[in-house]
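Okay, so here's the structure we're looking at.
Apart from one protein chain that is not included, each protein chain of the complex appears where it belongs.
Coming up: chain A.
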């Protein structure tokens, strides 16, 4: 897709997510991609930029501003209309599920908008997946630290080797049908209280 003459505005309360979308749209050959900060003067900024398409995250409180710009076409510098009409319910559902909505200038060909929205949906879903993986990884790291501390406590207290300490933790977890990290947390908490 070569869309070098298009301007796309991206509005998103998350700067990281906005950056990922910006990068994706640039990589797809969009000529001008501008991230507009979600502040009180958003309308002036969007009007000055005169984008062909605005991609906005559903969490942005500024969505209602674009609704007004699209309903009062005679006042706006350029007419803005909401994309995804009722003939494309599946696209709209996919966009809202991914957390985005798009507003486009009247008269832009639907297939050009569709490809932009496709990129936005893919990027948003990828970002959500990354965030999920990151929070899982953080959880795992925290668990591993807890287990290390619990092993250390058992080794000191009972004169065990590291391997024996870990085996005891694992056996206890299996017997009680709990996670090793839960057993480790109990040991660390107890040691903190008694220490």
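The rule is short, and it goes like this: a residue touches a chain if its C-beta (ideal position, glycine included) is under 8 Å from a C-beta of that chain, and two chains touch if they have at least 3 such contacts; residues count from 1.
Heads up, the rule we're going with is that contacts and distances are computed from a predicted model.
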Among "ABC transporter permease", "Probable molybdenum cofactor guanylyltransferase", "M48 family metallopeptidase" or "Nitrate/nitrite binding protein NrtA", find the name that the UniProt record gives to the complex chain excluded from display. "Nitrate/nitrite binding protein NrtA"
Given A:19, A:43 or A:126, the one touching the chain that is not displayed: A:43
Given that one chain is not shown, which residue among A:23, A:59 or A:163 touches it? A:59
Just one of A:92, A:119, A:146 or A:188 touches the chain that is missing; which is it? A:92
Using the touch rule from the top, list residues of chain A that touch the missing partner. 39-41, 43-44, 58-68, 71-72, 75, 82, 84, 86, 89, 92-93, 96-97, 101
